[in-house]
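With one protein chain held back, the other chains of the complex are shown just where they sit.
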Amino acid sequence: MERRNFIKSICAATAVAAVASPSALLAKDTPKGGNVLTYDAAVAAITGGKVVTDSDKVKLTVPEIAENGAVVPVKVNVESPMTDADHVKAIHILTTKNGNARSADIMLTPMNAKGYFATRIKLAGTQDVVALVELSDGSFLRAAKPVKVTIGGCG
Amino acid sequence: MMKRNGILFTGKKVLLSLAFLSTMSMLQLNAGEQFAMSDADRAMYTEMLENNPAEIYVEEGGEILEEALGGEEALAKFLEVSEKDLPKYIAGFPRYIAKLGNVVGIDQVLQAMQVEQGKKKTKLKSGKMFSMLAYVKSLANDELINIDIEADEHIKASYALGKVTYMTARGGRGLSCNSCHSADIVGQVLRTQPLPDLGEVAVAGTWPAYRMTKSSLRTPQRRFQGCMKNALLKVIPIGSKEMIALEVYVATLAQEKGKKIAIPGLKR
Partner (left out) sequence: MAEARKSMIKFKPKKFKVGDVIKVDFIVIHPMETGTRKDKKTGKIKPAKYIDSITFSLDGKPFTSMKVWETVSTNPYFSVNMKVLGKGKITVDYTDNTGEKNSKSKKLKPKG
């Protein structure tokens, strides 16, 4: 009897329930509405269908493995002189599998001096985090990185 | 089964040997690398310490302490130490406080101050108390944990009780704290997380902490309770003799490794 208990699991099922909340962000759980868009629709809404170029100028930093899906650090650094003539107009943080693909839209100005933004987002599960960047000349750049979300631990 | 010190000890002793544990599929020997954090990831999570939401609770705790109790000045006076010595003194908790007749944690000292001032006691298990506890402990930031378990017979007894509590196998699976946190088990992966050495990760120095899975400030005793629940150990009450004894014992684990106080921590 003892042996079977061990083999089942050392930690009770509550450990998984504790991190269940980010999964409620998956598409099937998210109410659809004007504001809630999945990834492709969100990109179309932001870019108006314009061409988006994957660029090394957009440095996206996220963990390879997120210890916890509710709090995933995201950092974006865009190479830009940030002058009136040439600056980052907006950084859009998106995710590919959350029901609502959008996390944040940041409108920067030359006063920011750097094309930088950081925050922490929720990830419903393993997926890509995307930084969609709009430059002052109207062009769009992108960088994307996968994040593996682990659900586990005791307590 | 017998009841001793309020904790149920099963008559059966279940010996957990390394070999036995390794027969279970979920405890992977040397699989630490699979889920060990990469240096880049660790850097990101370390950076998060600089923007820890718990800092807001720590700040709030300071405001509550000031308004409700008279701040550090009143605390130092109550503990009969100078304000200058207060940080180092805080880093030596839990302590035997003569006028309270018990080995106590900082939160119990705050309650005693409230009683002395004729005020209503804030519950140990309340947001207000967690914030105050975090604030007071943060006053000792950068101090070495300095619990003196030989200081008097009371702290000696508390340490002994703490060690017994830590080492005693109990509950449905016959596990003790030591079953998962002993030197030869730590590092092995259980449910995607490598089991930590409680001294090395300085539990006593980094809790209260912000827990990402709970999005809130959590105290060490509550964390112990969470772990006990998962290991099917009967949960020990907050502020009880055994819980404080456990804190004393776990503090010595960090002290042995020369760890310092760093509040608030940031945890999974």
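As written, the chains take the letters A and B, and residue 1 is the first residue of each chain.
Simple rule for what comes next: a contact is a pair of C-beta atoms (placed from the backbone, for glycine too) under 8 Å apart; a residue touches a chain by one contact, two chains touch by 3 or more.
On a predicted model such as this, the values are computed, not experimentally measured, just so you know.
Q: Among B:Glu60, B:Asp107, B:Asp197 or B:Glu247, which residue is in contact with the omitted chain in the full complex?
A: B:Glu60
Q: If the hidden chain were put back, which of A:Thr38, A:Ser55, A:Thr96 or A:Thr119 would touch it?
A: If we include the chain that is not displayed, A:Thr119 is the one touching it.
Q: Just the residue numbers, please: which parts of chain A touch the chain that's not shown?
A: Answer for chain A: residues 21, 24-25, 29-31, 35, 70-72, 95, 98-100, 102-109, 111-114, 116-122 touch the chain left out.
Q: If the hidden chain were put back, which residues of chain B would touch it?
A: 50-53, 55-57, 59-60, 210, 215
Everything that follows uses one rule, which is that only the chains that are shown with their structure count from here on.
Q: Show which residues of chain B lie in contact with chain A when the two form their complex.
A: 12, 14, 24-27, 35, 37-38, 40-41, 44-45, 47-48, 172-175, 180, 190-193, 212-215, 223, 226-227, 229-232, 268
Q: Which of the residues in chain A end up touching chain B in this complex?
A: For this pair, the touching residues of chain A are 2, 5-7, 9-12, 14-15, 18-19, 61-65, 67-68, 70-71, 73, 75, 120, 150-155.
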